[in-house]
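What you see is the complex with one protein chain gone and the rest in place.
To keep things simple, chains are lettered A and B as they appear, and every chain counts its residues starting from 1.
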Amino acid sequence: MLRYTLRRLLQLVGVVLVLSMLIFGWLRALPGGPVSALLGERGTEEARRELTAQLGLDQPIFVQYGKFLGRALSGDFGASTGVQPGDSAIEIFLQRFPATVELSVVAIVLAVLFGIPLGYLAARRRGGWLDNLGVVGSLVGVAVPVFFLAFLLKYLFAVQLGWLPASGRQTGGLDATRVTGFFVLDGLLTREWDAAADALAHLVLPAMALATIPFAVIFRITRAAVLDVLDEDYVRTAESKGLTTSVIRRRHVLRNAMLPVVTTIGLQTGALLAGAVLTEKVFAFPGLGEALALGFERRDYPVLQLMIIMAAMVYVLVNLVVDLSYAVIDPRVRTR
Amino acid sequence: MALLDVSDLSVVFQRRGEPPFTAVDGVSFSVEPGQTVGLVGESGCGKSVTSLAIMGLLPRRGAVVTGSVRFEGAELLSLSARQMRDRRGRDLGMVFQDPLSSLNPVIAIGLQVTEVLERHRGMPRRQAMVEAADLLDKVGIPDPRRRLDEYPHQLSGGMRQRALIAMALACRPRLLIADEPTTALDVTIQAQILALLAELVRDTGTALIMITHDLGVVAGLCDEVNVLYGGRVVERARRHELFRRPRHPYTHGLLASIPRLDAPRGERLVPIRGSVADNIPWDHGCAFAPRCPNALGTCVEVTPQMDEEDGRLLRCHNPVQENQEVPA
Partner (left out) sequence: MSGSVSRSGSRPPTLGGRKERLDALAATAADGPGDAGVSLAASAWRRLRRNPVFLLGAAIIVLFVVVALLSPWLAAHDPTARLLEGQVSRARNEIPAAQEGFPLGGDQVGRDLLSRLLVGSQQTLMVGVFATVIGLAGGLLLGTVAGALGGWVDSLVMRVVDVMLSIPSLLLAFSIGALFPSPSQFTVILAVATVQIPIFARLLRGSMLAQRGSDHVLAARALGVRPRAIVFRHMLPNSLGPVIVQATLVLAVAIIDAAALSFLGLGNPDDSIPEWGQMLGGAQNVIDSHPNLAFWPAGCIIIVALGFTLVGESLRDALDPKNRR
């Protein structure tokens, strides 16, 4: 088990290495190269030459890559050019990281909390109204552009009904103590209940928008997995032993059905950042997604490359966790 | 009183948008306490569906079960799902064909045995574990204590089937149904499992319904044999009677298609023509008629009834005569 974990971590290093090459190539592929990208249209010929030398672009390509890698390893991805001009990319990352984690956790918890039980019930009552509604709903859910759904929620619950705040992480001017950077957690730790509630209220709409696609996918996978397992011989064996329905459901059906669901949850968690880009932009939620959205809009390459590397690392790490938890559920993996 | 009395049992599958499909068509037989009864036939003849109907394991929706299944005088078909659940595993046990897919892959063998003991005998987990080790030992699994913590994929095919038998017999049911228990196993293991079943049945006094397509299995085990074709019993006889003198052309064909070591040199194996695929239902004449070497004109017109003759039941217009050479 330990060796397996170590091997997977080693793989992660490989992935990041290849990824760094891709990103290095990506920057080189920029029309006009990184100099134009950094200086934009306004760069003079002299400034260009200066920056070229400064960035070491006059050196052989493998030297350049080595330097790029060295800087990246020391956390130096350069200064932001568009999102928060002047701030270092890593600073922006650290500052916004808790916001997105908070949002993602709430979103994935919502998706799992509703997706698994509803998927299970839909499978148990196959062809019933819940099943049909759920299947249709999950198909429609995947077809709706995330940012449009975010707009819809905002328009309905914030603009029209005014039940929930339309933007931000916390109401401005609220006197809240910062401890961890996770606003809800901070509020709970410092017993500033109003601050925690306010932060939570700000999370509801963006989290709902972000949770839609993971919910739809988890619902469908759970439903399909339970249907598959219900057809399995070992469920019939359990029935032939006269076990109670609750034991059969818990021990024999759910446990086996969870295997593909766990994988799905991992994949969806890893992919949340893409949805966060759109959702956070709609709700002006100051997280990584919003920084990325701004970065794309303003072509802020230092910020973008850091964020993309981090996104890929999170994705691979989440999948490692998934594989490890797989081993906990499935002895066939554990004892191989 | 018979332990199990099945009479006029029929199972019709109904799927939306498809014509109803009769899998079992008025089957009757009974099992005495401690007796071993065989249900024999090709796949699709209704033998497995019969056993599932007895166990109450057919889907509630889509399968219509009629007739009567009496166990120790009590009608099983009229029991509620919950009452049937109380009986399964306690009064009636079942062993299935494929031991790997029949065991839950993510649960240790020990728990899969003890869950029956906990359910029906109210044993606490710890005591059940001791009992489970004992059961595994009884079915011939070496080092049973260690096996309790192992998972199905760590056991060999024969061990898995032994474990399943241990689960089915854990609460000492009066009736065990074994549905092709050896088909998925290697030939050498098959013999071991059959010997084990025979021994257990003898020692515990459990009645056994042996479901198989393999007359070789029947030969070593069963007191009485029911041959099924197209969802109906076509011949029933004591084992020795059946093997010595098969009367129904189908039974005769099944026996003739088994390779025998003691057959005279040069004797050909005689296969049964066609397959169950092209059978026709029993409404017009005999369902076996299209494949039957003995078929007469009446066979395709008049549905044969079950007749009793010298201690056996037979559903045939033109049974095989003694010493008759049946043309292939």
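Here is the rule we use: a residue touches a chain if its C-beta (ideal position, glycine included) is under 8 Å from a C-beta of that chain, and two chains touch if they have at least 3 such contacts.
Because the structure is a prediction, the values reported are computed rather than measured.
Participant: Quick one: say which of A:Glu50, A:Glu91, A:Glu192 or A:Asp233 touches the chain that got left out.
Facilitator: Considering the complete complex, A:Asp233 is the one touching the chain left out.
Participant: Which candidate, A:Leu278, A:Ala291 or A:Leu306, sits in contact with the chain we can't see?
Facilitator: Considering all chains, including the one not shown, the answer is A:Leu278.
Participant: Could you tell me which of B:Asp98, B:Glu118, B:Glu150 or B:Asp214 touches the chain that is not displayed?
Facilitator: Missing-chain contact among the listed residues: B:Asp98.
Participant: Sort through A:Leu10, A:Ala53, A:Val140 or A:Val179 and give me the one touching the missing partner chain.
Facilitator: In the full complex, the listed residue that touches the missing chain is A:Val140.
Participant: Tell me, which residues in chain A touch the chain that this view leaves out?
Facilitator: Output for chain A: 14-15, 18-19, 22, 26, 29-32, 36-37, 139-140, 142-148, 151, 155, 159, 228, 231, 233, 270-275, 277-278, 281, 292-293, 295-297, 299, 304, 308, 311-312, 315-316, 319.
Note that only the chains that are shown with their structure count from here on.
Participant: Where on chain B is chain A touching in the complex?
Facilitator: 55, 57, 84-90, 93-94, 96, 98, 101-108, 111, 115-116, 119-120, 151, 153-154, 164, 167-168
Participant: In their shared complex, at which residues does chain A touch chain B?
Facilitator: Residues in contact with chain B: 232-234, 236-245, 247, 251-252, 255-256, 259, 329-332, 335.
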